[in-house]
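Coming up: chain A.
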Amino acid sequence: MIEVRNLSKSFTLHNQGGVRLSVMEGAEVSVAPGECVALTGASGAGKSTLMRMIQGNYLAAGGSIRIGGTEIVGADPRVVIALRRSVLGHVSQFLRVVPRVPTVDVVAEPLLGLGLPSDVARDRAETLLRRLNIPARLWSLSPTTFSGGEQQRVNIARGFIHAWPVLLLDEPTASLDAGNREVVLTLIEEAKARGAAILGIFHDEAARARVCDRLVDVTGFTPSKEPSERVA
Partner candidate 1 sequence: MTSAMTLAETSFNFAYLDEDTKRMIRRAILKAVAVPGYQVPFASREMPMPYGWGTGGVQVTAACLMPEDVLKVIDQGADDTTNAVSIRKFFQRTSGVAVTERTAEASVIQTRHRIPEAALTEDQILVYQVPIPEPLRFLEPRETETRKMHELEEYGLMHVKLYEDIARHGTIATAYAYPVKVEGRYVMDPSPIPKFDNPKLSGNAALQLFGAGREARIYAVPPHTQVVSLDFDDHPFVASKADHACDICGSATSYLDEVITDDKGGRMFVCSDTDYCRGGQ
Partner candidate 2 sequence: MDLSHAPSLPILSVRDLVKTYGTRLGCGPISFDLYPGEVLGIVGESGSGKSTLLSCLAGHLAPDQGRVLWQGGDVLTLAEAARRRLLRSDWAYVHQNPRDGLRMGVSAGGNVGERLMGAGARHYGEIREKAEDWLGRVEIDPGRIDDKPRAFSGGMQQRLQIARNLVTGPKLVFMDEPTGGLDVSVQARLLDLLRGLVRQMGLSVIIVTHDLAVVRLLAHRLMVMKGGHVVEQGLTDQVLDDPQHAYTQLLVSSVLQV
């Protein structure tokens, strides 16, 4: 489902004398349906950069990224938008929402984008929020006021509300207590069981060992002549 071939990334810092930083070369990753692959490597090695390119958030300098057969390097923005809507799910570490929108609507939004009726979307959102132990009294509040752990769980609920064929997970168990960590790992296992291709960054080694089938070390994609000083 995810096919990354010979992918490279560079940054040109126009406002710092036009310095061109090559941060990745020859990256190769593939993830099959039902498989969970973890990206590893030291901090700054390029795990997030690679994830962001697959998500379409960073532009690749060269190479190929195919999601379910659709090429996204050089693709029209609306191709990426359509992919994100129905194929490519994503759990980031950061919650970016319109302030004041109730948590339940934040979680339900991807389903509304897919054209589901709002009561169905809300039902599903409430089920997930309950499962992730977000107290019902918080559902009608904006998550912008929540604690880090609560925000993380809202993000996870949003990322798992639709059965995306492809899932990108950035530190899904970070800042979670044991109980919620268990819920998230179970969600990942369920996604695998229904055939989702999952690519993730897990600093939690035990979690990684439990859900991941393979590891890909991105250190090998660091350009030889450039020090990897650019932290994405």
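How these were chosen: all candidates are chains of the complex that A comes from, given by their letters.
Following the convention adopted for this analysis, contacts are C-beta pairs under 8 Å (C-beta built on N, C-alpha and C of every residue); 3 or more make two chains touch, one makes a residue touch a chain; residues count from 1.
All values reported here derive from a predicted model rather than from experimental measurement.
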Result, touching chain for chain A in the complex among 1 or 2: 2
Touching residues (chain side chain A, partner candidate 2) in the complex: 11-15, 52, 56-59, 67-70, 77-83, 85-87, 96-101, 112-114
